[in-house]
Each structure stands twice: as structure tokens, then as C-alpha cells.
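What you see is the complex with one protein chain gone and the rest in place.
And then chain A:
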Amino acid sequence: MRTLSWVYLGAIFTFILLPVVVLVIFSFQDGRLPVPPFKGATLKWYAKILGDRDLMDALVNSMMVAILSSLVAVTLGFLAASGLARAALPGSALMRGLLIAPMTVSYLIIGLGLLQMFNQVGIRPSLLATGIGHVVINLPLCFAILYAAIGEHQKSALQAARDLGAREWQVLWHVAAPMLAPSLAAAFFLSFTFSWDEFIIAFLLTRFDVTLPVEIWSMLRSGLSPATNAVGSLVFLVSVAVVVTLELTLFRKGSK
């Protein structure tokens, strides 16, 4: 069974890593098509995409939408989680359910609903509309993470602060936020990742200014090209850098 295990591990790792390896290798292809045979290495595709205005604009747009929508989602989630942990409100189970509900609905449907509503009230497709959609999909996640992080210990610390005369905003800012900092960071980074990579909502809700996944999508329509490989490899590189940084800083303490 030992040999079998290693054979299986080798086979499945090949399957899992194959597309990424092929993607990265053929981003250096010195030729027009990113398929075998490999004709030699060049960096010209990277130069091409880094000089592509539309692509770089899309990258900046994605970055902005991801940062701002994640900030809003984390803030709303944080306030709601503190509120529901603060007092036994009537219907609090219902409120929790409502806040979590968007998690169970596919992005396509959320995007479609927003598109129709925005059409009816005359809001044009834009980055703002996309950002609103991204808050909708990330708020449940942020709320769930932060609500789960507030345990009995945290509750009594907050209560103590109130008993000592802190105002509500002081309790949130000086006690709750620092205490929940790791969870706040986790919620923010997860939201950022989801927004950064989200396609269908951005596809439905943007028109002229688009996000990176939508721009990549339109690159695909012109067929296979090493330029698309180069974009994909860059996105991959940036994400891996972020993950490795997190692994070495934020999560290292937790694992020991």
C-alpha cells in the first residue's frame, strides 16, 4: 500500500500541477502559439502585456474594487457581528440567517438580480455597481468569520470596557477591533481574493471600465496566445507571493 500511495500522489500531483506548469512554461514561448513544440525562451510577451494600456487599467480597476469592496464588507460585517454579540435582539436568528443567505446563491444570480434592479432605477453598469455586488458576496463571509471569533471571553472584555464608561465607538475601536485583529485581517484578505478573482458579476455589471478577469476574458476571444499565458503567470506569481508572505508572517504564530 505504501508504493501505491506514492504512485497515486505522483499521478494526482501531476494532474493538479499540469495546467499551471504548462501555463507558465509557454508564457516564455518564442512563437505565436502557446503549444508544443517549445521554440525557445523570450520575455517579449511580458513586455507586451506590461505595455498594454487596457490591461494595466483593468489591473488598477480590479485592485481598487477589491480593496474598497473588502473594506466595506469587513466594516459592515464587523459592526453586525459586534451588534449581534452585544445583546439578545428579538429575531436575531432571522437576522443571522439573512446576513448569511447570499452565500448560498450563485454569483450569476446575484449579478443578474443587481443588473435588473440597476437597470430599473437607471444606474449604469460601472465599477461602483461591481463593487456593490462584491460587497454582497463578501459580507456573509466577513460576518460569519467575525461572529465566530467573538466568544464568551471577548464578550466579557467588551462588557468590562462598557462598565468602565467607554462609549460604544470607543469599545469598538479600542477594544473589539484590536482583539479581533487576526480575524479582521483574515476576513479582509479572503474578501480581497474573492473580489480580485470574481468574473461573472463584474462581467454583467461593468461596461467601459472593466476589471482584470473581464479583460482576460476578452483576450480569450482572440484565441490562444502566449500573451494570455503571461498575464495568467503574473497573476499567479502575485497571489503566490501574497500567500507566502501571509504564511511566513500572519499564520506562523498560529501554527506554533
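FYI, a residue touches a chain if its C-beta (ideal position, glycine included) is under 8 Å from a C-beta of that chain, and two chains touch if they have at least 3 such contacts; residues count from 1.
Note that contacts and distances are computed from a predicted model.
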{"item": "Choices \"Oxidoreductase\", \"Monovalent cation/H+ antiporter subunit D family protein\", \"Phosphoribosylformylglycinamidine synthase subunit PurQ\" or \"Spermidine/putrescine ABC transporter permease\" - which one is the UniProt name of the chain not shown", "value": "\"Spermidine/putrescine ABC transporter permease\""}
{"item": "Candidate in contact with the missing chain, chosen from A:A47, A:A93 or A:V243", "value": "A:V243"}
{"item": "Residue in contact with the excluded chain [from A:I110, A:I145 or A:V210]", "value": "A:I110"}
{"item": "Option from A:L17, A:A47, A:A160 or A:A177 whose C-beta touches the chain left out", "value": "A:L17"}
{"item": "Footprint left on chain A by the chain that the document does not show", "value": "1-2, 5-6, 8-9, 12-13, 15-20, 22-23, 26, 33-36, 76-77, 79-80, 82-84, 86-89, 95, 98-99, 101-102, 104-110, 112-114, 116-117, 120, 132-133, 135-136, 139, 143, 168, 196-197, 199-200, 204, 212-213, 216-217, 220, 224, 228-229, 231-232, 235-236, 239-240, 243, 247, 255"}
